[in-house]
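Not every chain of the complex is shown here; the ones you see sit where they belong.
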């Protein structure tokens, strides 16, 4: 199974790239990411052409990086620029692959395909989380032992929430007038999976945002997928007679990058519009969101992955449920893009 | 290497299947076993046809089981009976494989082949352990990292006991008059491997059953194999001038089920006919029997397995010793049955 290459992937949160080179495997390629002297994030193949040492074990020098084994120095485009040995001549072929990187919206975006086609304008706007001034957000990362599309499927089909996540749903019997509505919309490369629950009891998670939360209200959870695997969740709970703006919301960003065919990098961020200054709540929410994925979703998607003899779900002829529509549209869209890229 | 499929395998001790679904791999297939509301043990393919989630992560509902990921419900025959989503229609193909199960003699017997051929009358009578009323027995389980036939071979050739198990044999020089007798008998699908030691010093294990054990006596250890890998051990020690009935005995059951080609489930039970009410002795015997296998047999058979480039022992042209006769007869019998099943 091929990966889409000419696209921007999340390689990390900006806030996590400090003064040490970072080793990360993306699309099965070893990559070193480091912050140059001028603050720019730089990404190179993490394998010196001399002895195949990881450059991530080396030292940043200005905007260059020096191999930690024999001291060869490479610039931000991956060209060998200094050889401390012999007459100092740079040997033929002394370069490593260079990956375009853009930092935007708190994300280190990396382009794994043809560098010449890397267009900063094609970076997806995920700004909802920090766009609205004054909102508070928490960031997290998990390494998930499954194919990245299973993580996206899990997010696009929130019908699993009542079965897997007690903290995110209510235990109570749905009251009279409870009604669910689901809608999938596809527009270009974007897939929206929209859920509304009317006359719905408030969940433990949402009740954290009020001193006295409305017991019953409207829950919305609208997941938006864009290729390769960038998801934005607009989720909120508002009183029956209140506006969305008066309600509580937890907009979230979910960025999934294949480490290889069997493991994935999962970066997430969740903001909120209430109790912004409650620092204790930051940690409380981070732990709750993290735990929901780490202890509920993650073991489940990993177990599914283990039971799949191949990573192409469709080839395994699964039984379809209504909740699969969005995930299947996203999978087909991604497949089209990969095929177009491959045949180009 | 193929497994015999149309036969009953032990999937566990009845006493260990309580109110939680149990995940177990048998013959390389993921199986969930659970006890329905009415107490019946039920076994299904442990993989939901929707997203391949393990049903063992789900919830028992009556005699049905609900998938823990999206709530699809399957009945005791593996048919999908409830879909909580959309219009509730059961999707085409929404079923999992069903395995016939019979509980008898304290064992959960499972039929891994054609369900229509599962005949309860063909379950092997292993009742010796609990048949004699009032006898006390201990049960155990070990996961062994080797092919299941190596475990059976180890049991069928007890000539290894003096080399591997000091607790099960005597350290003393055999006294005058010591005599060994060995006999292998094959009758239909049954292989008996019989050992007698006359004028034999009592072993530490047997001496546990007497306040004052006879120092010298007759030891018998008769191992009976039936396919696929069901063994009954009739072992006892009696005084030179005493009867078998007056002697001490430890009848044992050894049920070995392939987990896959390289690992095995090993279920064992050992009863005794003396000191029945000594509860401390239960635990003492359980630990001794367990330790003999876990710390003496198991490392040995696992090390042998590691050094075998393939699992078919005969293809590796081993050197034969007299003690191998029973194991080889059992291996050939099993091979005949597998071939008959495959060509049918």
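We call the chains A and B, going by the order they appear; numbering starts again at 1 in every chain.
The definition used in the following text is that a contact is a pair of C-beta atoms (placed from the backbone, for glycine too) under 8 Å apart; a residue touches a chain by one contact, two chains touch by 3 or more.
Computed from a predicted model, the values in this text were never measured in an experiment.
Asker: Hey, this file places 2 copies; any idea how many the whole complex holds?
Answerer: 3
FYI, only the chains that are shown with their structure count from here on.
Asker: Whole-Å distance, chain A centre to chain B centre, using C-alpha means?
Answerer: Measuring from centre to centre gives 47 Å for this pair.
Asker: Touching residues of chain A toward chain B in the complex: what are they?
Answerer: Within the complex, chain A contacts chain B at residues 153, 157, 159-160, 162-164, 299-300, 303-304, 307-308, 316-324.
Asker: Report the residues of chain B in contact with chain A in the complex, numbered from low to high.
Answerer: Counting only chain B, the residues touching chain A are 30, 46-47, 49-54, 57, 67-72, 80, 83, 85-86, 91-94.
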